[in-house]
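A protein chain is absent from this complex, but the other protein chains hold their places.
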Amino acid sequence: MKRFTQMEYKDPDELLFGHAKYPISIGNDTEIGAGHVIPEINVAPGEGTEESKEKMVSECRNITRSASDRAVNIGLPAFILEQEHISQQTNNPDWTAECTQAQVEVLEKYHDEYGIKTGLRATPADIRDEEKDSGFWSSDLFNRVIESIEASAENGAAIVSIETTGGKSVSDYGISRGDPKAILFGIGVLGSMDMEYMWEKIVPICKKHNTIPGGDTDCSQSNTAMFLAGGLLDKDCSHTLTALARAMGAARSLVAVECGAQGPLKDCGYENPIVKAISGVPISTEGKNAVCAHSDLMGNLMASVTDMWSNESVYHREEMGGTTPEVWLQATGYEAALMNTAIETGEGKTLRDLYTLTDKYRDPQALILAYDNAYRIGEAIVKNGDDPYLRARAAAIEAGAIINEAVDSKKMYLTRFERDSLDSALKVLKKLPTESDKFTKDCIRKYSRKVPDFDPKNYEL
Amino acid sequence: MKRFTQMEYKDPDELLFGHAKYPISIGNDTEIGAGHVIPEINVAPGEGTEESKEKMVSECRNITRSASDRAVNIGLPAFILEQEHISQQTNNPDWTAECTQAQVEVLEKYHDEYGIKTGLRATPADIRDEEKDSGFWSSDLFNRVIESIEASAENGAAIVSIETTGGKSVSDYGISRGDPKAILFGIGVLGSMDMEYMWEKIVPICKKHNTIPGGDTDCSQSNTAMFLAGGLLDKDCSHTLTALARAMGAARSLVAVECGAQGPLKDCGYENPIVKAISGVPISTEGKNAVCAHSDLMGNLMASVTDMWSNESVYHREEMGGTTPEVWLQATGYEAALMNTAIETGEGKTLRDLYTLTDKYRDPQALILAYDNAYRIGEAIVKNGDDPYLRARAAAIEAGAIINEAVDSKKMYLTRFERDSLDSALKVLKKLPTESDKFTKDCIRKYSRKVPDFDPKNYEL
Amino acid sequence: MSYKDLEDKIDQRNVYLRYNVELEGPAIKPEEDEEVAKILPNDEPFRSIALTILNENRDEAITIVKKALDDGISPLDIINEGLMKGMDAVSLLYTKGIYFLPDLMLSGDAMMESVKECEAVLGHKSDSKATVVSFVAEGDPHDIGKNLILMFLRAGGYEAIDMGRDVPASDVVEAVKKYHPIFLTGTALMTTTMTAFPKVVKALEDADLEVPAIGCGGGAVRKDFVESFPMSVYGVEAYHTPKLADAILNDKKDWKDLRKEYSDVVGGFVSEYS
Partner (left out) sequence: MSYKDLEDKIDQRNVYLRYNVELEGPAIKPEEDEEVAKILPNDEPFRSIALTILNENRDEAITIVKKALDDGISPLDIINEGLMKGMDAVSLLYTKGIYFLPDLMLSGDAMMESVKECEAVLGHKSDSKATVVSFVAEGDPHDIGKNLILMFLRAGGYEAIDMGRDVPASDVVEAVKKYHPIFLTGTALMTTTMTAFPKVVKALEDADLEVPAIGCGGGAVRKDFVESFPMSVYGVEAYHTPKLADAILNDKKDWKDLRKEYSDVVGGFVSEYS
């Protein structure tokens, strides 16, 4: 595995939605990152559909039909359907196989009939459990995940992704207690190790079946921090600390790419702009059209350098305007259309900058993901590219510096809580050892005791 | 009443979102059309809340609280809450009074506590019924509407609107049968007469209570056509004929302004860009963030010259991302923020043009509302400004000409059905008499017989 | 850059595609459609009568029908062998996406008025397949949906009773007693008027009445709400109505069956039933 020690983009200004340095082609005439933005729709299977394989297959097929139908009715040139698996699907790889098959069949039909460019992203669930299954890397549950990935690839998914959960117990502990060391260990060390372990297995399977290994996300960690951080008036997690966690998440999500993932990285990876700046792979992101799933403070900014624009997730049910696969594909589809118009007219960079500036100083979490700052964090990562721990630490410290500079220039305003937690986090982070081994040993000692679910054996430590 | 016989805007390029020639001020430091776009949120009361006044008051209060709460949590500088009344509210003006009071109270509280700029738009329902109540202009139901408007104004609504339904039975007949003459009579003659009658009553009430008379919409007619027209593959109403109906709708909605309505015109008036071009009043519009309520083919274009950006309507219930007042205010709020960033940076016109061009040729309905074409239709209207019939006819004929030019220049492509229905509609429209009286008499004869609900006496004809 | 310059730079196909235009097949005359050809009668005057309906030509339809009646042709034959065949062809073309709603409405108007001419000679109403009663929910003044339903039902050979707008539950009960419909349809635009539907069901139950199904649909009506009370089935499109009625009439389906088999009954994927 080759670590990134240089930026694939040489200038942040080269970053633009719809354009990735290394676009991918997924069949059905569909390319991602090759000059246009593609909407992505993701609908959560309704309650009860988990009861049998038949119900789940039918649910998956129906979601696909509804989305396809709306797509042609409003004239979308292209769209991607993502299916995030529920645990039963991954637990039973035959469910995965049949669901995937059913969805691919519908998409093919629409492609043949209308010429619409489509493809399926299948995302098996990470059903491994740190608590239950001491063989985190070799258990039955692990095997089921791998089989499910193979079943997705084998049955026609254009892209396969996963949201790995390595290190979550430790980072959860750190996020709820405002402990930057635990967060760094959970994301930068354990998370990166787990992602490497998983993706070294996933990429060859995808290659074998001519499927695109799409990539991963730090969802289980940085997004937990973001969800807890909540809105401006929420009191659960400091938004500055959350910003540092996000920067670490970039160092982690990059690992999948280093193992051969080609993108589009998963929509919920808010760290994706950083990963794109480093690696040049296309990314999926979400923001203002994912309000169905959660509230973020960077709804426009997240579109700035996206290649696929997603709604994250939505209940499968009926709105006045149609069923949710219809309604939410229309929402992401219309935003993608705006971006594509900007690209076509040569005004892409203007729109990109407007997206960015709409949120840049709304919150520290947004600030560090503005493409110029994302690039800076990328640079901090590649400078320490060979060492997952050091690069995650460097990313966080750089994010802190970015926030502090914006505060100094009176563009970013912080509350006392944000100010204090940033200062204390930076103090802690800067004092940490510069050797990965030392840090790891230290953390194993500390968090094995404090975090009941954390078992170093799970990571062969 | 002074009819518009000249354009208030002298050049279509002056039209821009957030900027109206005649901005309004509604208290709470809030201005509309004065340089920034304001998001508008509208949530339909849940089923069962119509059972008692207490339930409805509580429902209205809760919708307001939820929206206000999200607004401050994501940092919106301003928002408007619209409450479209259900029939029980209008039928019982004491419900109107108490609901309005409860909502205004919450908004004031948030304004005082956070400094957020807010205001309530109250929209009593047009509960008059052509079929039931032969005194369309003087019945009990009519009185209830007027009382309800007064109760809204009296109890602190910043803006009062209504969606009048005059002429609907005839235009419905025409829309479902593809009969342009019936559509013109329903919208251009009966609709305009009814709007004039109503707004001559509404404006003085608003003035008395220092409330802004917000304006009307051709919702009951042009939107019926648009909903029936549906998506590209729907087969219920020709999209070219629908475009002509929309142009007529502009000639109609202008009447409220001529009677003294100051805007923001109602969100669902897709004809509003035309009315704004003529009259200079601020407008509310809806598009890609109203997918919860319906699908249109101009989701971005409708933002081009808007002053308030609305979600139209949504069920009051829970999404993963919060309750719908929260989720959908965030959706419209984030889009308004993008527009405001564009304004602040001097790139407003670029974003306006991108919005427009994203949809301009997606559908004939979109084409005629692109701001340059909207302006042209405005010119056709003011040229015949003194005569509601002739100006609606001229608007439709101009819309047809716009479509034909776009087809000739190979930018717009029509299906045979769209082509044929446009040709035949234009042929019919061009042959119609040039005297309003003659046309009216002719239509009374024809449609009294064909449309069971149409009674000329309702319009004192 | 100017608006015009921006516009000229766009390759539309990268932003949107008009699939309706893309997919359009060659134009053919309606009567040349293979399936229509099978439906249309070959003998005169029935063929001409059916063709006037197919061509949406009300005036000519009435003229030919009157002439046929004058010539002593049985009014029932004119209805069943001529007018209804034309209408069947129209419905077929609508389902196939070749005809559009206005075609259907205009053909329907032509058919209904021609039927009236026949009934004048017949001295009584002609037989219909069965009776369906349609109402708009109490409190709701919007009725275009109901009016479309009426037309689709009549085009499908049903006697469709129009109860109008804003109909109280008690009136629906009376109508059921009077007309013994095989199917009721109710429409509502708003969440706060769709609550009238369960009240209708309750009123029917209180009166010990039952119908095979009540189709409930329109505007803000949701399937999950409609399925929260008995006797009801959520109706998605107006043109589904005669198909639901056919399933009740021919296959003895009731509301429970229709909920389960909706897509099959109306013959195609329905997103709301997925």
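Going in written order, the chains are labelled A, B and C, and every chain counts its residues from 1.
Criterion: contacts are C-beta pairs under 8 Å (C-beta built on N, C-alpha and C of every residue); 3 or more make two chains touch, one makes a residue touch a chain.
Only a predicted model underlies this, so the values are computations on that prediction, with no experimental measurement involved.
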(Q) Touch partners of the unshown chain, restricted to the chains that are shown, please. (A) A, B
(Q) Among B:Asn92, B:Ser139, B:Thr345 or B:Ser436, which one touches the chain that has been omitted from the display? (A) B:Thr345
Q. From the list B:Ile86, B:Ala337 or B:Leu354, which touches the chain that is not on show?
A. B:Ala337
(Q) Touching the hidden chain in the complete assembly: which of A:Asp69, A:Asp194 or A:Asp353 does that? (A) A:Asp353
Q. Pick from B:Ile24, B:Ile63, B:Ala399 or B:Leu432: which residue touches the chain that isn't shown?
A. B:Ile63
(Q) Going by the contact rule already stated, which one of A:Ser58, A:Ser176 or A:Asn404 would touch the omitted chain in the full complex? (A) A:Ser176
Q) Looking at A:Thr30, A:Thr49, A:Thr211 or A:Thr345, which makes contact with the chain not pictured? A) A:Thr49
Q: Touching the hidden chain in the full complex, which residues of chain B are there? Just list them.
A: 35-36, 58-59, 61-63, 65-66, 69, 72-77, 113-116, 317-318, 320, 322-323, 325-326, 337, 340-341, 343-347
**Q.** Where the missing chain touches chain A, by residue
**A.** 13, 44-51, 86-88, 126-129, 131-132, 165, 172, 175-179, 224, 228, 232-233, 235-238, 313, 315, 350, 353-354, 356-363, 372, 411, 413-417, 421
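The rule we apply is simple: only the chains that are shown with their structure count from here on.
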Q.
Among all chains, whose Cα centre is located farthest from the one for chain C?
A. A
(Q) As a quick test, compute the distance in whole Å between the mean CA positions of chain A and chain B. (A) 40
Q | CA centroid of chain A to CA centroid of chain C, Å | A | 48
Q: Report, in whole Å, the distance between the mean C-alpha point of chain B and the mean C-alpha point of chain C.
A: 30
Q | Interface hub residues of chain A, defined as touching at least two other chains | A | 72-75, 320, 322, 326, 337, 340-341, 345, 347
Q | Per-residue multi-chain contacts in chain C, two or more chains | A | 1, 6-7, 10, 15-16, 18-19, 220, 222
